[in-house]
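Could you have a look at this structure, given as structure tokens, before my questions?
Of the protein chains in this complex, one is absent; all others appear in place.
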Amino acid sequence: MSWIGKIGRVGRIVEPASDPPEERVAPPTGVCGSLQLRHVDAGSCNGCELEITGAFSSVYDAERFGARVVASPRHADGLIATGVVTRNMHQPLLNTLKAVPEPRVVIAVGDCACNGGVFAQGYGVVGSVADVIPVDVQVPGCPPTPQQIITALRTVTGR
Amino acid sequence: MTQATYNGVLNLAAGAFLLAAVLIVWRRELRSIVVLLAWQGLALAAIPVTEGIYHHDAALVIVGVVVLVLRAVILPLLLVRAVGTEPHERRESTPLVNTTTSLLITAALTVLAYAVTRPIIALDPSPATRAVPAAFAVILIAVFVMVSRRRALSQAVGFMMLDNGIAATAFLITAGVPLIVELGASLDVTFAVLVLGLLTGYMRATFGGTDLDQLRELRG
Amino acid sequence: MTTALDDSPTVPAPDQGLTAARQARGQAVLSGGVTAALGVVGVAFGLSAVFGQSWHLRIGWLLPLVGVVFDLGPLGGFFVAATGGVSIAVGIYAVGYAQREHWAAFTLVMLPLFVAAMLLVPAAGSVTTFLLAWELMAGASLVLVLSEHRREAVRSAGVFYAVMTQLGFVAILLALVVLSAAGGGDAFATISAHSGAVSAGTRTAVFLLTLMGFGSKAGLLPLHAWLPRAHPEAPSPVSALMSAAMVNMGIYGLIRIDQQILGPGPNWWGLTLMVFGALSAVFGVLQASVATDLKRLLAYSTTENMGLITLALGAAALLSSYGAHQVAAMAMTAALLLILSHAAFKTLAFLAAGSVLASTGLRDLDKLGGLARRMPGTTVMFGIAALGASGLPLGAGFVGEWLLLQSLIHSPHNNNTLLALMMPLSVGAVALTTGLGIAAMVKAFGVGFLARPRSAAAEAAAEAPVSMLAGMTLGAAACAVFAVAPVALSPVLRQVLAALPTVGGNEAGPALGGYLRLPGIPGSMSPGLIAAALVIAVLVALGLGRWGWRRRPVAAAAALWACGADSLSSKMQYTATSFAEPLQRVFDNVLQPETDVEVTHFAESQYLVEKVTYRTTLADPVERRLYTPVVRAVTTWAQWVRRAHPGSVHLYLAYGALGLLVVLVISR
Partner (left out) sequence: MSAATELPGLTATALQVVAVVAGAPFVVGGMRQVRARLEGRAGGGIGQPWRDLRKQLRKQQITPAGTTVVFGFAPAVVAGTTLLIAAILPLIALGSPLDSAADLFGVVGLLFLGTVALTLAGLDTGTAFGGMGSSREITIAALVEPTILLAVFALSVPGHSANLAAIVSATADHPGQLVSPGSLLAFVALAIVIIAETGRLPVDNPSTHLELTMIHEAMILEYAGPKLALVEWASGMRLTVLLGLVANLFLPWGVAGAHPSVLAVLIGLVAISAKVAVLAGVLATGEVFIAKLRYFRIPELLAGSFLLALLAVTASYFFATPT
């Protein structure tokens, strides 16, 4: 019972939504207001993971814009890739992309994913995500804030 | 109150009475067990109150109120006090019979109770006697709880369930026991609980726990 | 005899290979054809007997003193027809199977004999004839079980089966002898005429003995142990005959002797039947749901179904002893329906398992898999059988179980403690049986036939020849009829019900029209309509799925999702063992599995695991608890007896003389 009271006292903790961004990527057909993503850590330092977790947390609540993270790439409309592509994760990344049904988007989160960041030219590094697979949306920042990530997601979901 | 509502309320009380017993078997957290016991006391009190109102018997209503105060308020409070302060005391450490089995045993006991109380119902098939099996089932379940639990406190709960069951049977078969008898019984239980509370306290002080298996070590 | 056994099942030398092959083919066709023909005859006679044309035949010279008496009534006709139906399918199937498996001539001869014996049992009209036919059936089945006698497992199974079936025969023998002594005659007709005069004690004795004898034949707990041993080891057509037709003879005996001839008994008879039935059903299905040997699983499922049938019989007896004839008739109808549907889907299941065995040499579900692509026909057949066995709608078993449940929940319970306690518990038992049955069948079909092959042998599986498929198709057709249009059976069932004294008259039974209506109770069901509606609904669902298909990219095939890795090895699949592991854990204290896990570490470090071996053995607990002590006792006793056999002729003569003296003294 005390829990209900607590819920009542806490109330809504979600940040107020800013109005949707103007520029849109051409969304995959049908993806209006609904975007399931499979997250692939291609070799990240887990900084971006923390921020992504924050973006889907109660405070930023990316779900209100129709974005969700799913377990199986078959259920997904695209990948949300973080980190530089290491040699060990190169093939898995390609496999995962192959497993996503068409039409699909790839969202690269963080400097490493966009341009290699601090790990560029590392001996175990194949390159940035864009070097390996076509990337539709890039979210710069090391790490990007949840707000930036959500804005990027909204450019796809269009909400 | 009309016949129908009387039937309904009485059956409902009996059902809730039995349900509380079943849930006590089901649950393991001592605190929730005590809460369930309070609910059972409420259901128990509902029986004499209903009968009193239906038969226009003031004494029964008073008995009911007394039962309510004692069994739904005071005794649970005492037990809550007795629930250990240290966290590992909060749960019934794995009972001697695992939960699934004890639930099935409870089912068997209930069916048995229904079977053996058929003659009583056949004797005088009034709504009150028709609810007797539930009360009797609670008695059997209480005995089973006392047999199968380790913690002194859950044994105390079992003991009080037993007493609840006896009281309910009395209320249902004879249209209510005299006030003084009920008071005496309830006082006994109160003292029993106080003593148990003390005992558990001492045991915790001595052995650091109220797992009754450890009492075996008392043998010289 | 010896020549027949030595006739080795190896491929003959190439020079006379052609002729030998043609000869083998001819033999197989002959044997299978005769079997099927016998089946046709059985169906014809059975149906004609069901519809009132009673056959009576007495052959005086065949047996001294009493002669052989055949007397086929509606009840017997029902079982003869059921057996015949099974035999037709098996006969056609055997044509292909015998060639593929290079059956010995001896086996080819015994198959029709076995069928003939089974057809004679329900037709027997006198105690002597019945016992004769019964023993013939038992002997023939034993020989057939032993037909692959070169394997050790087969031999031990044969010994087990021989002992149990003979003990059962002894029980039946005693019972029937006592009965005919009390009933004042050898013919069943005479006995049932005088059955009123039989004393209560005798009735009880007869009931208990027959329950033992027929129960062991029907594979009821605790006398089921021969089933899961003999059925897997026998050649699959024989398993089908035994599991779908022979076990029914036990049920036939229970109905014929205890209900038809002895007439309605005291209500504890029905109670006993219900208890044993419920125990057998739950235990059988529990063992089936954790079994990994396909044929063993099916054998345990036979125990389960016989348990359900016995439960229904008991319910019918109990209810009619309380005068609830309509509900009793429902229960009896349920029993008859279950007998038929079980015969159909169990034949089909064993035949399908047989073609899997013939093509892969595997019975172990943990090694099977991926057959759906390699043996599509067989897979469809087994799917139909499994659906029937799981008692779901569109399955053969559904109508029977539905009726059984209805009869249980509609039993009049007011002011009767026994019924009020018995019925909910039996509903619980039946429900648990159904649920676990679904799990067992999903395991058998899903693990054995779907997914990817788990061994090279399964990889190399090939579809069964036409004749085998044809035999299975018959069974599948029967399943379909029972599942969708039980109305086809209603005249037969009405006739059989009318012939049973324990359940009321002709009109009491439920009406199996297009709608299945319960007598005097608002309740009805229409499997055909459900099937049609379901087809429409599935089409509608497909339509929903096609919504917006124009905007889709072209459909594609892709590799399985391996969590980013390149490929999944077929070793990563769930096996039958792992599939049933949760159930095995839940029912741990009933099944009592013996599991041991060995972890071997690397020599370098005890923190690095080199390999882990997990071994679990599920011995039948009843067998372990009950049979082992008995067998031990018997062996020790046998040791004592052996002491008396020093082998000296004089001593044996002395034994004889002593015996004679004793007899003389007593009979003085």
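When the chains are written out, they are named A, B and C in that same order, and each has its own residue count from 1.
One rule holds in what follows: contacts are C-beta pairs under 8 Å (C-beta built on N, C-alpha and C of every residue); 3 or more make two chains touch, one makes a residue touch a chain.
Every value quoted in this text rests on a predicted model; they were computed, and no experiment measured them.
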(request) In the full assembly, spell out which visible chains the left-out chain is touching. (result) A, B, C
(message) With the missing chain put back, one of C:V41, C:L432 or C:L618 would touch it. Which one?
(response) C:L432
(request) Have a look at C:Q27, C:S48, C:Q573 or C:T616 and name the one touching the chain we're not showing. (result) C:Q573
(request) Have a look at C:A44, C:V170, C:A488 or C:L534 and name the one touching the chain we're not showing. (result) C:L534
(request) Considering the whole complex rather than only what is displayed, give the residues of chain B touching the chain that is not shown. (result) 4, 7-9, 11-12, 14-16, 18-19, 22, 26, 99-100, 103-104, 106-107, 110-111, 114, 121, 125, 127, 130-131, 133-134
(message) Considering the whole complex, not just the chains shown, which residues of chain A touch the missing one?
(response) 3, 7, 10-14, 17, 29-34, 36, 58, 61, 63-66, 68-72, 74-75, 77, 101-103
(request) By the contact definition given up top, give the residues of chain C that touch the hidden chain. (result) 289, 369-370, 372-373, 390-394, 398, 402, 405-406, 409-410, 413-414, 420-421, 424, 427-428, 430-432, 434-436, 438-439, 442-443, 445-447, 450-452, 515, 521-526, 529-530, 533-534, 537-542, 544-549, 551-562, 568, 570, 572-574, 578-583, 585-586
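As a working rule, only the chains that are shown with their structure count from here on.
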(request) Please categorise the chain-chain contact pattern as a line, ring, star, complete graph or other. (result) line
(message) Relative to chain B, which chain's C-alpha centre is the most remote?
(response) A
(request) Determine the centre-to-centre distance between chain B and chain C, using the mean Cα coordinates as centres, and give it in whole Å. (result) 50
(request) Round to the nearest whole Å and give the separation of the Cα centres of chain A and chain B. (result) 56
(request) At least two other chains touched by the same residue of chain A: list those residues. (result) none
(request) Note which residues of chain A are touching chain C in the complex, please. (result) 29-30, 40, 72-74, 91-93, 95-96, 98-99, 101-103
(request) Please give the residue numbers of chain C that touch chain B in the complex, ascending. (result) 415, 417, 420-421, 424-425, 589
(request) Give every residue of chain B touching chain C within the complex, in rising order. (result) 101, 111, 114-115, 118, 122
